[in-house]
Structures are given as C-alpha cells and as structure tokens.
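In this view, the complex is presented without one of its protein chains, the others remaining in place.
The block that comes next holds chain A.
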Amino acid sequence: MDPRRAPRTVSDPKVRKVGFFTDPPDRSLPGPPNHPISSFPTSPPSTVDNSPPSAGNSLSPVMIPPPRHSSSILSPLRRDPPEFFPLPASPTASTTFSDDVASTMKGRGVAAASSSLPGGLLFDIAASSVPASGLTTVSVVNNLPIEKGGGVAVEMQDDQSSRSKSLKEKTTKAERRALQEAQRAAKATAKAEDGKTPAAASGAAASVKSGKSVKPPPSQKNDSAALAALEKKAGDRPPEKDRKKEVPQPRMQFDDKSRVEKAKRRAVVKQTEARNRVELFRHLPQYERGTQRTELQSKFFELDPVHPAVYKVGLQYLYGDICGSNARCIAMLQAFQEAIKDYSTPSEKTLARDLTAKIGSYLSFLIECRPLSISMGNAIRFLKNRIAKLPLTLSELEAKATLRSDIDRFINEKIILADKVIVKHAVTKISDGDVLLTYGSPSAVEMVLLHAHELGKQFRVVVVDSRPKLEGQLLLHRLVGKGINCTYTHVNAISYIMHEVTRVFLGASSVLSNGTVYSKVGTACVAMVAHAFRVPVLVCCEAYKFHERVQLDSLCSNELGDPDVISKIHGREDINFLDGSTNSENLQLLNLIYDATPSDYISMIITDYGMVPPTSVPVIVRDYRREHLWI
C-alpha cells in the first residue's frame, strides 16, 4: 500500500543554476530552514533508507562482499572499512536530510544539494548525507574527498550505477570522460596486484573528483588521465582478454548433418537415432532407448578406455538411478576421483595433457549416456582448470593427490557447504502458519523444509508432482516420514491449490545470465501461476550452477527424454489409449526434461552468496566466479 501523499503546496518554480560552482560554506548543515518545499513530509523515507531491517543482525540476508574495484577509489576517503551495512553516522540527520533529498529529487533517494541553494546540482556531502541507500552515481563520486560517513553499501552500487546518468545533470563531456578513465584505472588497479599503485590511482581519481567540483584546471585532468591511461594499459589488458575468451562456445546442434556424422565416428558407443522425431527438436539428440542399453552392456569388456567407476556412473545416468543435478555432479566427480587415483602417466607424455585428454574421453562416454547438465559442465571446467594449473614441478603422485583434494574441496565447498548456507538463509523466510509449495523433488528445498521442521516452525507443505517421472512422490515419502503435514497434488491442480499457498520454493538445475531459471519441466507453469496469484517464488540454487549462457525459451536448448514413458502411465494400467501407436507416422510423443522460467516470475534466488534477485546472477557469474570458483 502506498502511503498517502500529502497535498502539495504551491511553490515557486525552482530556479537552478546550471554548471559547476563552488561549495557553499554551510554544507555540513542538514535541512536548511528556508526550504521552498519544506512542506514535504517524510515521503518515502523507506526508499532512501535502504538498509535492510535486519541490519543489526549478524546474519545479514544479503551478503555484499567488500567491493574490489571501488575500494581503491574510496579507501582513502572512508573512515572505516566496510562492514555489513553499517548505519550512517548520524541517522536522524540523515533521514531529515534525505527527506529533503527525496523531496527535491522526487523520491529518488539521491543525496542532492540542499535546496536552499538555488543550485540544485551541487552535492552536499555532510557526514549524514550518505545514508546506506540507493545512492546513485555521480553524486557520490562528485563528493569532495572528505567525510564519507559510513555509507558503505553505496560503494557496490556506486560503480555500477556511477555510469548511469540518472540525474538530470549537465556534466561536460570532458568531465565524464575523466570520470570514466578514473574508474577504469581504479578497476585496473584492483585487478592487478594490490600493491601496485592504488594510492596513486585513487589519488588521481580523487584529484579528478575534486577537480570536477572545483572548476578543474586542465592540467590536473591531463595528469590523472595520463596516469589512468597507463594504469589501464598495464592492468586492464589481461582481464579483458580473459573475458573475451569466456564467451561460451555454441553447443553442438544436432540438425547439422555433417557435424553429427563426425561425432558419430568418434563415438564410443553406436546409437541409433530415434525414428519418429518432433520437427521442432531436430537440433537435440534423441536415441532409441532400447538399443542404447544393450549396446552399452555388450560393450563393457571392449570399453578399455573407460574406467569402471565412470562406466558405472554412466549406466546409472542411463537408467535414471541418479537424478537431480547435485547428485549427478557429485557422482561424476567422485568417479573422476577414482579414475585419477588409478591413472598413471604413460611415458613421453605430460600428465596435464594426457589426463585432460582422458577426462575428455570419459566425458564423451558420459554424454552418450545422458547429456551433461549445466552444473556438471561447470564442474568439468573447474577440473580442467585445476589440471592446467598444476605446477610442473610436482611428481605424479603429488599431482594426483592435489587433484583429488581439489575435487573434494569443490564438492565440499560448492555443494555441501553451499547447501548449508542456503538452508540457513531460507529458513528465515519460513514463518509459522505458512503453506509452502514445492514442485518435483529439489534437494535444496527438501533440506530447507526438513531443517525448518527441526527448528520447530509450524507449516504445511504442498507437493506438486507431474508426469512422467513423478518425483514428487519420493519427496512426499520423506517429508511425511519426518512428520511434516503434506498435501499432494498434480501440476494441473495448481490453480486450485494456489489460493491457500503463501510461498513457493523451487529448485533449479541452473540459473542463466539473463535471470532465466532452467529447471525441470513444469517449473515454469508453477512459477507463472504463483505470479498470477501474487505468491512469492523463491528459487534455491547453489552458485556453482550459474552459467553465462542466456536463453529465452525452452526450445533452443533442452533435453529429450524417452518418449515411450509418456504412453505408459504408471499405476493406471486401465489407460492405454496409445498402446502401439508410437510408431504411427502422424503421431509423436514428446518428453521434455527441462524448461526455462522467465526471470519476471522469480522473486528471489537463494544462493550461498545470499539472497539475490535474478538480475544479480550475471554479476556473480562475471565478477565472483574467477576468484572464488576458479572456473
């Protein structure tokens, strides 16, 4: 509900002084008394004061780690290092000031100038003027390098938003360019070793900023620009090049006949393509299931190159014994651990290259059993990265031990501990009396529900299930076994049941860079209906599953399952309309495994980095992947 706005009083049109000019001497005063629009009451102070209600909480729901690039700009300017959302130095003053701010800038929450001054462009930087709010832009950067107060959460948004010109402000081109170069320089220095010249860069940046507000003498700008350019050359090039290499390679499209032929020749196992294929999905592989299994089983003794552990995992994928992206990923990594343990470098070959080739061959075997999920792809990239980074001085034993411990650490940190963190965050979103809906059998959500039940929260769960896998029944069994009150229904009935649901928890196979959630087919339907009924949708997903790919709909990239499963309905033998018609030329069966949920249906993604909106996923993928995930 919007708070009622107070009636506006007639006020004279604001006279603005355009251009840059010096600070007024009384800049430390909060709200000046002869304020033309002083009749504005606290119109949305909530927008200005952005610190979350649990700011005093030790467990902050959104963990924004200390920013790397902006720290170098602002470190000399800040008094204390950033913590989780420290409150501004003088909160009362800040709120009043931000009221004025809000009123002058129409509630944008920007620390604007005191409007006693006719010049609305100068940005006042009283200690209280930088609340932990959605302060955008140039305002903060323009601040004189004096007290910045505690407005910390600002810095994160600073850099990203500093490029946006959300204020109608007329900076000259030169100043904008200098600003950008300063920021690039600061970023470059943050990327390069820390010890380099942060002081110089930030000094340059600071001088640029001070130059801005004080009619900069051109010489100052040139100096800083030159410095910035130098810094840029040194530090910027490697990260940008790496970035370019990271564009994901286009995946194999199976409607390209020549490539399919080539892949077939390289294949370990011969597979016959399914005969009756849906036109729309010609770009995805689909094989006859029956022949696949017999082929694989008969070739066991011939498959010398495939390690038995990997073979076992491949069969488990094929038969559907292992389901769920976390389980598949862990199984695959553990199989690789075994394979690495038994590996010995052949003579005249280097460990790194040969092992990478071997892993590649195991991978192609696994892909033939079942296409890789996105999380598995990320794990493989991690493994290959570690193999490539092995120092050459290590002996074979040491190298193998290192790799195995790396895999252990990956599993432990990225999956097991990440799940614990997700559970810890998500249970804060469950309150007594809630009715939670979940779809299918997501491992993360199951852990959340069980933990919340252990904590003693009173809630009900609605388990929605769908054909053909009917995974929800497994989840239902486990939940009822633990004593949680459950309701079971099928996906068609979600419109009926949604009116009593308070929150929807979904799992994901992956979250893509445009915020799309890629998960089991039917998730999109659930999210859409929840959105229509205004029920918040929370997705629990570990961060290692994020991917830089983008996808708009569910058709460009998917997985096709066994179509025969659709015609046979488990437990209802009386329904067999489609018996024997699978070979009719006009009738096809389509068994999609995944679908893509658009980001507007998702309220929040709970990851081990905290609770973030879907728009933060590319930030995590791009900026935090490299150092934290070694991918």
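The working rule: a residue touches a chain if its C-beta (ideal position, glycine included) is under 8 Å from a C-beta of that chain, and two chains touch if they have at least 3 such contacts; residues count from 1.
Simple rule for what comes next: contacts and distances are computed from a predicted model.
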Name under which UniProt lists the unshown chain, selected from "Translation initiation factor eIF2B subunit beta", "Replication protein A 14 kDa subunit B-like", "SMCR8 protein" or "WDR54 protein": "Translation initiation factor eIF2B subunit beta"
Option from A:Leu333, A:Ala596 or A:Val621 whose C-beta touches the chain left out: A:Ala596
Selected residue (touches chain absent from view) among A:Thr402, A:Thr428 or A:Gln588: A:Gln588
Option touching the unshown chain, where A:Leu351, A:Leu390, A:Val445 or A:Cys525 are the choices: A:Cys525
Residues of chain A (touch criterion as defined above) contacting the omitted chain: 278-280, 465-468, 473, 476-477, 480-481, 483-497, 499, 521-522, 524-525, 528-529, 532, 553-555, 558, 566-567, 569, 571-572, 575, 577-578, 581, 584, 586-592, 595-596
